[in-house]
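Complex shown without one protein chain; remaining protein chains in place.
Moving on, here comes subunit A:
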Amino acid sequence: MNRGLALLIVLVVIAAALSLSWGDNGLAPQDIVAALRGDPIAAIILGTVRAPRVATALLVGACLGVAGAITQAVMRNPLAEPGLLGINSGASLGVALLVIGAEGAVGHLMPLAGFAGAAVAATAIYVLAWRGGTSSIRLILVGIGIGAATGAVTSLLTVFGDIRDVQRALAWMAGSIYNADWTKLRWLAVWSLPALAITWCLARDLDLSAFDDDVSGALGLPLQAMRAALIALCTLLAGASVAAAGPISFVGLLAPQLVRGLSSRHAVRLPAAALCGALLLGGADLVGRLVQLPAGLLTPVIGVPFVGLLLWRRRND
């Protein structure tokens, strides 16, 4: 097996173990063992608070990593990320509409509104970029336009909405996994695990999608159908993530970027991006718990300097 993949697995396991034991109420490794053996207090902390939270962080990170790898191949741009498909901005608008527009308690509907907003935005981008077929650059440009437009509408809503509703919407938009539970995690798994498996089966098609249209077409790739399928998978993965954790930026950009060097094959890159995404978000959540900040506010802290570094390295291209 690829050495990089093995290292990533070890790191993810370490991050998960740290994450399970660290918190207001520390758990030593023997407490975790005790919980598994049936110690009631340790089991409650572990089973109802920490474990679903850690599992959600890892799974959301993995989904974002894979969604990012898909976007970078389909858009043929190493700086592309799922946000370009309108996922985050669409989800934010969906949630803002729900929270500010609807009456009563709607907290339980927020994941659904987020997912719907993401799906609608991604579909709109795909349809608007269609001109007898889609092209990578047109998807990027339309994606930026739709992102700006939905962002503007969200801002407008927050200006006119009731201040308490706005605050709830904004808290969701910061992106966090502090209120994860088993039910939410189950929903996330139902959506994302099949999508992850299908994406891995399409690794070879992803390899070829990164070539230009004539090369991949001449090699037999059914280009338009494949692009539509890949964008749908990306929407599903990133949409499920945003529904579970709110908009988390930069993981979808960073995770596939960091593992690019391991292989040019998506059969390796996809699991590597998933592990790296899990590591990034798991780590961000862990640090976030220590400094009392949501994970979604911490990912830009690593992300922004990294993008600067990337641009600096490509300054002569």
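Methods note: a contact is a pair of C-beta atoms (placed from the backbone, for glycine too) under 8 Å apart; a residue touches a chain by one contact, two chains touch by 3 or more; residues count from 1.
Here is the rule we go by: contacts and distances are computed from a predicted model.
Trainee: Could you tell me which of "Carbon-monoxide dehydrogenase medium subunit", "Iron complex transport system ATP-binding protein", "Sulfurtransferase complex subunit TusD" or "Phenylalanine--tRNA ligase beta subunit" is the UniProt name of the chain missing from the displayed complex?
Mentor: According to UniProt, the chain not displayed is called "Iron complex transport system ATP-binding protein".
Trainee: From the list A:149, A:208 or A:307, pick the residue that touches the absent chain.
Mentor: For the chain that is not drawn, the touching residue is A:208.
Trainee: Please pick, from A:105, A:159 or A:219, the residue that touches the omitted chain in the full complex.
Mentor: A:219
Trainee: If you put the missing chain back, which residues of subunit A would it touch?
Mentor: 76, 201, 204, 207-208, 210-215, 217-223, 260-261, 264-265
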